[in-house]
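All protein chains but one are shown at their positions in the complex.
Then we have chain A:
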Amino acid sequence: MIRFENVSKVYTRGARPALEDVSVDVQRGEFVFLVGASGSGKSTFLSLVLREHRPTRGRIYVAGRDVARLSSWRVPKLRRELGVVFQDFRLLQNKTVYENVAFALKVIGKPRSVVRDAVPEILDMVGLSGKEKRMPTELSGGEQQRAAIARAIVNRPQILLADEPTGNLDPTTSLGIMRLLDRINSTGTTVVMATHDDEIVNEMRRRVVELSDGVVVRDEASGVYGERESILPEVGRSTVLDTPARGVRRLSAIRRPGHEPARAFTHGEA
(Lines give C-alpha, C1' and ligand atoms only; values in the text may rest on other atoms or scores of the structure.)
Protein backbone atom coordinates (compact mmCIF):
# COMPACT_ATOMS: atom_id res chain seq x y z
CA MET A 1 0.00 0.00 0.00
CA ILE A 2 2.94 2.29 0.81
CA ARG A 3 6.37 1.43 -0.50
CA PHE A 4 9.53 3.46 0.01
CA GLU A 5 12.45 2.33 -2.14
CA ASN A 6 15.80 3.79 -1.08
CA VAL A 7 14.22 7.15 -0.40
CA SER A 8 16.32 10.13 0.61
CA LYS A 9 15.07 13.63 1.25
CA VAL A 10 17.30 16.68 1.54
CA TYR A 11 15.47 19.94 2.22
CA THR A 12 18.32 22.38 1.72
CA ARG A 13 21.35 21.50 -0.28
CA GLY A 14 24.32 20.66 1.87
CA ALA A 15 22.21 20.09 4.96
CA ARG A 16 21.92 16.75 6.69
CA PRO A 17 19.28 14.64 4.90
CA ALA A 18 15.93 14.40 6.70
CA LEU A 19 15.61 10.84 5.39
CA GLU A 20 18.46 8.73 4.06
CA ASP A 21 18.08 5.58 2.00
CA VAL A 22 14.81 4.56 3.63
CA SER A 23 13.13 1.40 2.35
CA VAL A 24 9.83 0.44 3.98
CA ASP A 25 6.95 -1.61 2.66
CA VAL A 26 3.56 -1.24 4.33
CA GLN A 27 0.95 -3.82 3.31
CA ARG A 28 -2.75 -3.17 2.83
CA GLY A 29 -4.56 -3.26 6.16
CA GLU A 30 -1.41 -3.00 8.28
CA PHE A 31 -1.05 -0.87 11.41
CA VAL A 32 2.40 0.66 11.66
CA PHE A 33 3.92 2.80 14.39
CA LEU A 34 6.58 5.21 13.28
CA VAL A 35 8.76 6.01 16.28
CA GLY A 36 11.89 8.00 16.89
CA ALA A 37 13.07 11.19 18.53
CA SER A 38 11.97 14.60 17.33
CA GLY A 39 13.81 15.39 14.11
CA SER A 40 14.33 11.72 13.29
CA GLY A 41 12.32 12.03 10.06
CA LYS A 42 8.83 10.83 11.02
CA SER A 43 7.04 13.92 9.79
CA THR A 44 9.11 13.97 6.61
CA PHE A 45 8.06 10.37 6.01
CA LEU A 46 4.39 11.31 6.31
CA SER A 47 4.72 14.44 4.18
CA LEU A 48 6.34 12.39 1.42
CA VAL A 49 3.41 9.95 1.48
CA LEU A 50 1.07 12.94 1.19
CA ARG A 51 3.17 14.30 -1.65
CA GLU A 52 3.64 17.59 0.13
CA HIS A 53 7.25 17.18 -0.94
CA ARG A 54 9.00 15.08 -3.54
CA PRO A 55 11.83 12.76 -2.51
CA THR A 56 15.33 13.83 -3.47
CA ARG A 57 16.20 10.25 -4.43
CA GLY A 58 14.36 6.95 -4.56
CA ARG A 59 10.83 5.87 -5.43
CA ILE A 60 7.64 6.10 -3.39
CA TYR A 61 4.49 4.18 -4.26
CA VAL A 62 1.26 5.06 -2.49
CA ALA A 63 -1.97 3.23 -3.33
CA GLY A 64 -0.40 2.05 -6.57
CA ARG A 65 0.81 5.48 -7.69
CA ASP A 66 4.41 6.51 -8.25
CA VAL A 67 4.22 9.57 -6.02
CA ALA A 68 7.55 11.12 -6.98
CA ARG A 69 6.51 11.27 -10.62
CA LEU A 70 2.92 12.28 -10.02
CA SER A 71 2.09 15.55 -11.76
CA SER A 72 0.70 18.34 -9.57
CA TRP A 73 -2.80 18.21 -10.98
CA ARG A 74 -3.12 14.53 -10.04
CA VAL A 75 -2.10 15.11 -6.42
CA PRO A 76 -5.68 15.87 -5.25
CA LYS A 77 -6.81 12.48 -6.51
CA LEU A 78 -4.03 10.78 -4.51
CA ARG A 79 -4.99 12.69 -1.38
CA ARG A 80 -8.56 11.48 -1.63
CA GLU A 81 -7.15 8.01 -0.90
CA LEU A 82 -5.47 9.36 2.23
CA GLY A 83 -6.80 10.62 5.54
CA VAL A 84 -4.64 12.67 7.88
CA VAL A 85 -4.91 13.58 11.55
CA PHE A 86 -2.59 15.80 13.52
CA GLN A 87 -1.55 16.41 17.08
CA ASP A 88 -3.28 19.82 17.05
CA PHE A 89 -6.53 18.52 15.49
CA ARG A 90 -6.74 21.39 12.97
CA LEU A 91 -10.49 21.75 13.14
CA LEU A 92 -12.00 24.89 11.65
CA GLN A 93 -13.02 26.91 14.70
CA ASN A 94 -15.86 28.75 12.98
CA LYS A 95 -17.65 25.57 11.96
CA THR A 96 -19.59 23.03 13.99
CA VAL A 97 -18.49 19.42 14.30
CA TYR A 98 -20.94 18.44 11.56
CA GLU A 99 -19.77 21.23 9.26
CA ASN A 100 -16.12 20.36 9.86
CA VAL A 101 -16.69 16.79 8.73
CA ALA A 102 -19.04 17.80 5.88
CA PHE A 103 -16.42 20.31 4.69
CA ALA A 104 -14.09 17.47 3.69
CA LEU A 105 -16.77 16.04 1.41
CA LYS A 106 -18.09 19.31 0.06
CA VAL A 107 -14.71 20.55 -1.13
CA ILE A 108 -14.18 17.44 -3.24
CA GLY A 109 -17.57 18.02 -4.82
CA LYS A 110 -19.60 15.21 -3.23
CA PRO A 111 -23.34 15.57 -3.80
CA ARG A 112 -25.48 16.80 -0.92
CA SER A 113 -27.19 13.45 -0.51
CA VAL A 114 -23.85 11.73 0.07
CA VAL A 115 -22.89 14.34 2.66
CA ARG A 116 -26.23 13.94 4.43
CA ASP A 117 -25.78 10.19 4.71
CA ALA A 118 -22.07 9.88 5.37
CA VAL A 119 -21.50 12.54 8.03
CA PRO A 120 -23.95 11.31 10.73
CA GLU A 121 -22.81 7.75 10.13
CA ILE A 122 -19.15 8.58 10.62
CA LEU A 123 -19.86 10.80 13.65
CA ASP A 124 -21.72 7.89 15.17
CA MET A 125 -18.78 5.61 14.50
CA VAL A 126 -16.29 7.89 16.28
CA GLY A 127 -18.70 8.35 19.17
CA LEU A 128 -19.75 11.94 18.59
CA SER A 129 -23.41 11.52 17.75
CA GLY A 130 -25.44 14.08 19.64
CA LYS A 131 -22.57 16.58 19.46
CA GLU A 132 -22.97 17.53 15.79
CA LYS A 133 -23.89 21.11 16.56
CA ARG A 134 -21.09 21.80 19.03
CA MET A 135 -18.30 24.15 18.10
CA PRO A 136 -14.75 22.77 18.46
CA THR A 137 -14.14 25.01 21.48
CA GLU A 138 -17.03 23.31 23.24
CA LEU A 139 -15.38 19.89 22.96
CA SER A 140 -12.73 18.19 25.08
CA GLY A 141 -9.38 17.42 23.50
CA GLY A 142 -10.34 13.80 22.97
CA GLU A 143 -13.61 14.77 21.33
CA GLN A 144 -11.83 17.25 19.07
CA GLN A 145 -9.46 14.51 17.95
CA ARG A 146 -12.44 12.23 17.30
CA ALA A 147 -13.98 14.95 15.13
CA ALA A 148 -10.66 15.31 13.28
CA ILE A 149 -10.53 11.54 12.76
CA ALA A 150 -14.11 11.60 11.50
CA ARG A 151 -13.13 14.27 8.98
CA ALA A 152 -10.11 12.22 7.90
CA ILE A 153 -12.05 9.01 7.25
CA VAL A 154 -15.43 10.30 6.09
CA ASN A 155 -14.36 9.87 2.46
CA ARG A 156 -13.36 6.23 3.23
CA PRO A 157 -9.65 6.58 2.45
CA GLN A 158 -7.48 3.49 2.00
CA ILE A 159 -4.78 4.90 4.20
CA LEU A 160 -4.94 6.89 7.44
CA LEU A 161 -1.87 8.87 8.42
CA ALA A 162 -1.69 10.07 12.01
CA ASP A 163 1.00 12.47 13.17
CA GLU A 164 1.18 12.09 16.96
CA PRO A 165 -2.59 12.01 17.35
CA THR A 166 -2.36 11.46 21.11
CA GLY A 167 0.39 14.02 21.69
CA ASN A 168 -1.98 16.54 23.31
CA LEU A 169 -4.12 14.07 25.23
CA ASP A 170 -4.02 12.47 28.66
CA PRO A 171 -3.34 8.71 28.88
CA THR A 172 -6.99 7.65 29.32
CA THR A 173 -8.22 9.78 26.44
CA SER A 174 -5.29 8.56 24.34
CA LEU A 175 -6.38 5.01 24.94
CA GLY A 176 -9.85 5.83 23.62
CA ILE A 177 -8.35 7.37 20.48
CA MET A 178 -6.16 4.27 20.00
CA ARG A 179 -9.19 1.99 20.27
CA LEU A 180 -10.86 4.09 17.59
CA LEU A 181 -7.82 3.92 15.30
CA ASP A 182 -7.66 0.18 15.92
CA ARG A 183 -11.29 -0.16 14.93
CA ILE A 184 -10.71 1.87 11.76
CA ASN A 185 -7.76 -0.39 11.00
CA SER A 186 -9.92 -3.47 11.49
CA THR A 187 -12.21 -2.28 8.67
CA GLY A 188 -9.27 -2.67 6.29
CA THR A 189 -7.83 0.85 6.41
CA THR A 190 -4.04 0.96 6.50
CA VAL A 191 -2.90 3.08 9.45
CA VAL A 192 0.51 4.71 9.79
CA MET A 193 0.97 6.54 13.07
CA ALA A 194 3.94 8.61 14.12
CA THR A 195 4.18 8.74 17.89
CA HIS A 196 6.25 9.38 20.97
CA ASP A 197 3.86 7.53 23.24
CA ASP A 198 5.74 4.45 24.44
CA GLU A 199 2.88 3.14 26.59
CA ILE A 200 0.57 2.95 23.60
CA VAL A 201 3.16 1.33 21.36
CA ASN A 202 4.07 -1.23 24.01
CA GLU A 203 0.45 -2.08 24.67
CA MET A 204 -0.72 -2.37 21.05
CA ARG A 205 2.09 -4.67 19.91
CA ARG A 206 1.93 -3.74 16.27
CA ARG A 207 4.64 -3.28 13.70
CA VAL A 208 7.17 -0.66 14.78
CA VAL A 209 9.45 1.23 12.39
CA GLU A 210 12.04 3.26 14.25
CA LEU A 211 13.81 6.17 12.63
CA SER A 212 16.93 7.82 13.93
CA ASP A 213 18.55 10.74 12.14
CA GLY A 214 16.63 9.89 9.00
CA VAL A 215 17.66 6.23 8.91
CA VAL A 216 15.50 3.18 9.66
CA VAL A 217 17.23 1.56 12.63
CA ARG A 218 14.54 -0.99 13.48
CA ASP A 219 11.55 -2.52 11.73
CA GLU A 220 9.86 -5.29 13.65
CA ALA A 221 6.43 -6.86 13.72
CA SER A 222 4.68 -6.73 17.11
CA GLY A 223 7.39 -4.45 18.39
CA VAL A 224 7.73 -2.26 21.47
CA TYR A 225 8.74 1.38 21.72
CA GLY A 226 12.28 0.41 22.65
CA GLU A 227 14.88 2.04 24.84
CA ARG A 228 14.19 5.63 25.65
CA GLU A 229 17.24 7.83 25.81
CA SER A 230 17.60 8.95 29.40
CA ILE A 231 16.89 12.60 30.00
CA LEU A 232 20.18 13.43 31.74
CA PRO A 233 23.50 11.83 30.95
CA GLU A 234 24.47 9.40 33.71
CA VAL A 235 27.26 10.85 35.86
CA GLY A 236 29.19 9.66 38.90
CA ARG A 237 30.10 11.90 41.81
CA SER A 238 31.26 15.15 40.36
CA THR A 239 33.19 17.84 42.09
CA VAL A 240 30.64 20.42 41.15
CA LEU A 241 27.69 18.51 42.52
CA ASP A 242 29.51 17.44 45.71
CA THR A 243 30.91 20.80 46.72
CA PRO A 244 29.19 21.88 49.97
CA ALA A 245 26.90 24.78 49.48
CA ARG A 246 26.70 27.91 51.56
CA GLY A 247 24.71 27.77 54.73
CA VAL A 248 26.16 24.47 55.83
CA ARG A 249 26.10 23.91 59.59
CA ARG A 250 29.52 24.30 61.23
CA LEU A 251 29.71 22.49 64.47
CA SER A 252 32.82 23.93 66.07
CA ALA A 253 34.78 27.15 66.04
CA ILE A 254 38.42 27.84 66.62
CA ARG A 255 39.01 29.24 70.04
CA ARG A 256 41.44 32.10 70.31
CA PRO A 257 42.78 33.38 73.59
CA GLY A 258 41.29 36.71 74.76
CA HIS A 259 38.32 36.42 72.45
CA GLU A 260 34.81 35.40 73.09
CA PRO A 261 34.24 32.07 71.55
CA ALA A 262 32.72 32.53 68.20
CA ARG A 263 29.16 31.42 67.90
CA ALA A 264 28.65 28.35 65.94
CA PHE A 265 27.21 28.95 62.47
CA THR A 266 23.80 27.66 62.17
CA HIS A 267 21.84 26.91 59.07
CA GLY A 268 20.82 30.04 57.31
CA GLU A 269 23.29 32.39 58.95
CA ALA A 270 26.08 34.01 57.05
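In the analysis below, contacts are C-beta pairs under 8 Å (C-beta built on N, C-alpha and C of every residue); 3 or more make two chains touch, one makes a residue touch a chain; residues count from 1.
Criterion: contacts and distances are computed from a predicted model.
For the omitted chain of this complex, the UniProt record lists the protein as "Cell division protein FtsX", which is one of "Cell division protein FtsX", "Nitrous oxidase accessory protein", "ABC transporter permease" or "RNA polymerase sigma factor".
Within the whole complex, the absent chain has one touching residue among A:G14, A:G109 or A:G130, and that is A:G109.
Which of A:V10, A:A37 or A:V75 touches the hidden chain is settled by the complete complex: it is A:V75. What chain A contributes to its contact with the hidden chain is residues 50, 72-73, 75-82, 84, 90, 92, 103-104, 106-112, 115, 151, 155.
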